[in-house]
Every structure is written in structure tokens, then in C-alpha cells.
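Below is the structure I would like to discuss, written out as C-alpha cells.
Only one protein chain is missing; all other protein chains are in place.
As written, the chains take the letters A, B and C, and residue 1 is the first residue of each chain.
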């Protein structure tokens, strides 16, 4: 079962609620002997940390991660790694209303119906705060990948905010860290700032599309037919709060292509097969091709908004609800480092699974 | 590990290659006492069966399913159900070329790189033939769902072929079975026929979008945060051959919505909460709301086409490849019953998981 | 994979090393709505706590358990429960020698060979300290069992220390808590005290046999053929430190019986089938019969002893090693509450698995 665990050989189990004393993750199956300290993880958490611009929730969390187990003298021992992040800025009083009413578009009502009980403070387990634990676990995955596949590089960014997409011709990787949106198109970032500021002041929110790319992925990761790399990526991304769609490579656009156009033709390069395009997003038959692995996902707008929406209470009364509190007007922004973390975890998991089954050897070509 | 197994409590393990003696599935964890015979399964297989129109592969397979275990006197016993489908029309000589060359856009090359060996006859394990086993397993899931949740109804159909979508205003469920495309829009079906016929004669193929909907799903199925119903649906659909994207509810379009528009407002209906819209696709926080569960996926065009494409051989030579043989010009068509089967399996799995954890009780409202 | 997780629906993942900052367990899949607080768990930990008599290690640990997640207002919410126990009495200097040498009979050498690195302080992950986390998790299982199967009762005790067994004719359940050995035979307890005191003063240690019994287990728990209740119990008990054998019911003695003697004959009682004996230990074909579930396991003597033993160092030198530090002369004593905890967890897991698959209904007799 996998209620709160993902991965097979590199397994991550997260726990914790938004307003409990702490949240965290247990990482099991980590290869031994990898250099790993809290200093390796903290930078990733800092990127996801709230309160860094007016475009994310104003909740102030240090998000300091502690390693409670699984390392010795700065290296992983192969035993489970407990990552703990304390919650320090819980203003539970902000959430009085949500205990009694169900926010439209939020998990409030389904948790209530399934469990008959829920921790309403800050969304409890359904809070995006849970993703801090993912980012910490992703940091472990990155440290291991850095040791095993030094050339592998993961990059995430936003390609669309609301109806406003980037111009792919203006894609500049250096821009990504230069604006509060992880936007690779400087002009788009400027437009998004104005657009989002207005929405925020209107008590509204908006969706986004995030793209994460892994370069340097060795061929052969993934397995037919229910252990496909893309199937696991789809589950991993869809498990992120507010995600409603996942695309690999051409994604939904693949439906519009003909076979002639969609074929990623192949030539021999100096180091083996070379593909002339990448509609496949680096995955064929569920197995990596060696090209960039390209994943995209859509994040819906935050459901906690200041505009009144019709809903019901736990006692069945019909009300109009305004959700106060400190919410992200575009939760897609902070989903960027989360998507990167999930990609890192899934790739490492498949790397370990592959070398378990095949020993890591590759069928030769040429 | 889940190389060839999906599901947790209702588990399906498929096996078999396109041109081996047979393919099949083991269904484990089936509730006992459910009426189940081969006659219950065969109709689902007949819907997926190839060779029924000029728009699907001309391979002729009876796809007769046999139950080898797990039932007694026409009822399930709770023990594993082995479903076996013999391969009867294997013309392996058709596949001489593919043993030596890699079809662009096909799993040929990744299987070769990962395993160093592959069964090239008809695509071996990566053939869409594997989906017959899914449909058989889905038939078991449907029989159980019919017993446990009689009102649950699953419907699949195609909503787009290449660039040509249906007109939602013309949606007519009764049309779905009236054309070879499972198309709910009669006018679109007519256009698609002309379009696809031309493509086929051009030695080309095309992608499609399939939508599958489950009505009557009880609230409370799914679990935070890595056992989300939508995460499992995403993996299930992405594991189908040629699928490149999965959407839940509004899907990619959710990115363009504001929070005000995306909120599925709630009123009290006679039987409990009533949602005024369904952007969520019936799932909030990974748990079903009781609304229609709506899943959509994009199927890329068949990579085996008669138009020459540039590729390489196993010995590294650069060639142009024409793929002869009997291939679907739009493999999305036959993906419709497969998508339905996967939806049935995932829903039943979550139904059993839910009653395991919660006993099936629901938090009251009102 | 299950390196540090056990259970399927009621899943326990433990983490932590003997001399790290803390150890703990994540309990996932807990049914919601169950009354659960730290006060419910602490008594079980207190029973396992070291330093309570001269017959267990003199390490002083408060073993205070904290619940960091998964409960709200004193009830379980169905989300993961993080249990944390701080390590407070770590005297790592005691362990200087073991970092360089391998204790014969200890996991030192295998950890080194497998991982190339190990935390030598107090045995690291291989320390019996890990079992505190099991006991905490077992406390959660007991709380749930108390709610779901109020009549279920779990009792553990020691039936043998070294060569000295109890006299079954003198079995008195009330004695179990009256001596430091969980011994149900008062006379045996007196003899054991003298025997163990002498061994301890000789710098030696000794093995033991522990029996754990669950009364009131409903029939129908377990599943053929690799989800057998006894197979899971065998794995659970064998996973406890130092356990070398597991028996169900008659156990090894079943080999000596004839079919005529071994048959647990059946009559009709007022509430259904009544067995006239229990050689089966409450399990037939891997499924509970409704009789007492009886599990026994052998614990080997502690390998950390003050008598010099020949071994080698990490550099391959041959040495004689004396293990100083604070060790249990008979680690079987503290295995009693651990065995109880494992039994509780396995039974609850199977209870949830059963009601998932069957809905908890039972085939009628009569």
C-alpha cells in the first residue's frame, strides 16, 4: 500500500500536518556511502520556502531541516533517513471558519466524508506544507544522483500563468532564478507580475503550468508495463497538491500529430543513437531513451480565496464562504521546486530498480 | 515492485507477448462470492478486438478468454483468477525488418538498450496486444463493482482525432456504439471517417484524445497523499501504450482558470452535498467527491507506418524504415475500452482499500 | 520494498539509530476516529524500558513517546502517525572498540560488508533500541484493536531461559507481571534469577524462548498463500533482533506427531465450531480459526559479552574482543513486549486486509 509512501527501492514516506509540531519524511533504501548533510538539503528547502515575495503565502517558516537518522560522519549508511522540519508559524486562529465550512475546490469535504474527522488547522494533511517534506527528500535523491550520475541535471520552471504562456523563442535558462516565478522568459515574468498582483488584490487566484526537465538521464530507466517511467512520473506529479494534468513530451498535443510528424527520427551520433526531435519527452515504451526527460503539469488555482463562494457547512447549512488566512495567489509558483524534487526521486528510484534487475548493463548498438 | 502489476488490494498482473502462444492476467484480491464466468468477460474483449473495421489493425484474433482458476460454480472464490487469451493470428514473418531496425517513436530501441534482448515479433511485450489482458481484468473489476456499487457506470469515448475535436453541444451517449470510433458526436464521426481513411491510404497515422467517465462513484475513495485516486488514475492511464498525457476534470485547462471560476460551489441536495460544476473531475485532495470521475488521456499516433522514416539498425547503420504489417492507423480508437478497464480496476482497488481502512463508513454532513 | 517497513494496510516504518538524536516510527493506514494519545502508548514503552532490574541493560532511557502527526483532538485522523522517542542516555565512548572490531555473533561485520559504512555507536541501526519504536507502533495497533475487536487480548511471557523451561502445569497468568522475567511460573522465575545472576557475573549471557498469545481473534484473518497469517507472523517475529526460530502452535513438535494425534477435532459449540485441541496454534491454511493464536520464538544470547572472544578488526587483524558497555544478559526478557507489539500489528493489518477484500462477512456454519 502506498497511502503516504512513494517509490519502490528509493522510498519516501511523508508525514505531518500544517499546524502540528512538525512535518517530515523518512527516506528508505538510500544507497550507502553518499556524502549527505543538512547543508546539502537546506538550499532546496530555501527555494520552496514561503514568504519570499508578495506572490506567495506570507506565512513565515524557517523550514530548517534536521537529519535524525541514517547518516554517520556525513555519509549515508543505507539505513532510513528521517528528515524533520518543525512548524514554527502556525496561526490556527486564522482557520476558525474552515473547521465548520467546506472550501469549494478544496479537500475539506472529501477528508470529512472519508474519515469523519480532519485536522482543519491550515488544511491539516492536505496543506501544501506537506511538499516541504518532498523537497527535503528530493534533496537526498539529488545528492545520490550527483554521486551516481554526475551529469544528470534537473531544471524546473513555469511556462504558463493563467492564460499567459511563455514565448519559447525567448527561453533563457539563466532567467529562471531572476524572478519570483521561476520564469525562463523575462518579458513574460514582467507581465505575470502585473497580472498576479491585480488578481491578488481582487481576492482571486490563478492556475499555472510547470515544466521540469532532466538532462543526462541514462537510457534504460523504467520498465514495462506498469512500472513505466512515465507512469510513475504521472503519479508523482499528480500527487502534488492542486495538480490536475500531467504531460510527457508533446503531451496532449501528441493527439493532434500524425505518425509522420511524431516520429523522433534517429541517426548515429558520436556516442550512440541521436534523436532528431523529442516529441517522446525522453521516454519510449515507458523506458528512458537518453534524451531529456520532459514533464509538464497543470496546477489549478488556489481554492482559498477572499472572494465569497457558495458552500455548505458540516451541519448542512448553505453559506457563502470567504477564506481569510495566508494563501498563495498562484500555488503553481511554489510547485516548481516540488516538481523538481519529485522528478529527482522518481529517477533515482528507477535507477536503483534498473541496476537491481539488469545490473546496469546496456544493450549495445553498433 | 510493480513492473507488471498494478493495484494494491485488487491487483492485476499481466504477462505475454504479441506473438507468443498466449497472453493473460492474474487478478488477485478479488472479493469472494461474486458471479463471474467467461461469458461476463467476453463482451468487453469483443469491444476491443482488432479487425472489426478498416480503421483498426486487420490482425484477426478471436480473443477468447478462459478462466483457469479462482472461480467455482460460477462465483469468485477469493483466490487468484488466471485469465488466458491465446494468440492465434501471429504472422511473425511480417516483422523481419523490425528485428534489425528500431522504429522511430517505438519502444524497440529502449527495450534493446535496457535488456540487451527483446522479442521483436509484433512488438513483443510492448505491443498493444497486452491491453487485451487489461480489458479481461477490467471485466472482473466490473463484475465486482456491479455487485458492490450497482449504480456505478463507466463510459469511454473518443473526443478528438488528430486536430478534430467533438462538439460538446452535440454529445449524445447513444451515438458512442454507433460508429467505429466510440464517438459521441455523429457529425464528428463522419468527418473522422473521411480523415482517417485518407491518412491510412497515405501510409500515415494519427493521435487521439479519449475520455472515460465514472458516474455513481461513492465519495471517499482515494487517500492522501501518495495514494490519491487521481495519482493512481494518472499512472494507470499513462501505462497504456502510446499515452502521453492524462487529465482529471478541467485538466490542463485548469491552469488558465482563476480561483473564482474554478471553485465548484456546493449546495445541499436531497441526498447530501451537490456541486454546481465539476472542474475537479470528481476528485478533491485525491479523494472522490461523489461527482462523476472524469479522466482524459492523449494517445500519440501509431509509430508503425508505411511512410519511410530515418532510423538506425542494431548494428548502428543509418537506414530509412517502412513498417509493414497490420497496424492501427489511430490506436486511440482501441484505447477506449482499455481506458474503461483501467478506470474500473482503479476504482475497485480504491473501494477495497477504503473499506479496509475505514470500514466504508462516511462522515455525515447535515 | 520493505527494508524498514512492515505491514500492508497497517504499515509501520521505523527509523533511527541507538545513539542518534532520536528513534521513531511512522504508522500509516491507521483507521480514523480511534481515541489515541501519548498516554495510551507510554505504558507499553514503560514495560520495555531498560534499566528496570539488574537483569536488563543499565542504560537509562525515559523512552518518552511523542505523537507528532496523525491525531486531532485525541483521535486518529487516518493520516500518518509519527511517533518520536528521543535518545537521552548515549555514552558513545563505551563503544570505541566496536568501531574497529567485529563482535562475534553480531551484525557489525555484515553491515560493514554490505554497506561499507556503519554507525558503530551502540550498534547503530542494529541495536535492540529499534524495538522501542515497534512497541510504540504496537501501542497504536492495540488502541485500534480495542476499538474494533474489544475482546481481543494479547499476552506475552517467557517460557524458557537457557536450558530451563517453565512447568506448564504451574502456568499462572497473574505471575507474569510479578517478576522481572515475564515468567508465568513463579518457581521457574526464582530459579532463573539465580541462574542469570551467575551468568551475568561470569561475563556471559543466555538465550530464551518467548511465547505470545492472542485470544479473541476472529476467524478469517490471513490469506492464501503468500499472505498467510502465520507467514507474516513468522517474518514479524524473525525480524526482531536476535530471534533465530519461530513456531506456530505445536511448532517443531508437530514434526513428531501423527495425523491422528495432530488433528484438532471439531464439535459444535454454542457460538459455532469448537476445537478440542489447538496444535494448529489458531491458524489453518494461513487463516485464523478463532482459537488462540499461539506464536513462540527463540532469542539467542546477547553477543556483547565480557568474556573474550576471537575475532578480527576492520583492517583484518586477528584479536580477542571483550565487549564492555551496558548490555542485556538475557535480551529475551525485553523481547516479550516486542513480541506482543508485533503480534498486535500483524493482527490489525490482517483485520484491515480482510475487511478490504471480504467486507468482514463470514461464511456461516450451521
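Side notes on the structure shown:
As a working rule, a residue touches a chain if its C-beta (ideal position, glycine included) is under 8 Å from a C-beta of that chain, and two chains touch if they have at least 3 such contacts.
Predicted, not measured: the structure shown is a model, and the values here were computed from it.
Considering the intact complex, the chain excluded from display touches A, B, C.
Annotation: of B:52, B:69 or B:274, B:69 touches the absent chain (contact as defined above). Among A:50, A:105 or A:224, only A:224 touches the chain that is left out of the view.
Looking at B:48, B:118 or B:279, the residue that reaches the missing chain in the full complex is B:118. Interface note for the absent chain: among C:208, C:293 or C:333, the touching residue is C:208. Listed for chain C, the residues touching the missing chain in the whole complex are 1-6, 8-9, 14, 102, 104-107, 109-117, 125-126, 130, 160-163, 199, 204-209, 219-220, 222-228, 230-239, 241, 244-268, 273, 276, 279-281, 283-290, 298-305, 307, 309-312, 314-318, 332, 353-354, 357-358, 361-366. Where chain B meets the missing chain, the touching residues are 1, 3-5, 8-9, 11, 13-17, 20-24, 26, 28-29, 32-33, 66, 68-70, 72, 75-82, 114-119, 124-125.
The chain not displayed touches chain A at residues 1, 9, 29-32, 78-79, 223-224, 352-353, 355-360.
What we mean here is this: only the chains that are shown with their structure count from here on.
Counting C-beta pairs in contact, the chain pair with the largest number is A-B.
Annotation: the chain A:chain B pair of sequence copies touches via predominantly the same residues, more than half of the used numbers being shared. If you average the Cα atoms of chain B and of chain C, the two centres end up 45 Å apart.
Averaged C-alpha coordinates give centres for chain A and chain C that are 38 Å from one another.
The distance from the centre of chain A to the centre of chain B, each centre being the mean of the chain's C-alpha atoms, comes to 26 Å.
Among all residues of chain B, those that touch two or more other chains are 1, 9, 223-224, 353, 357-358.
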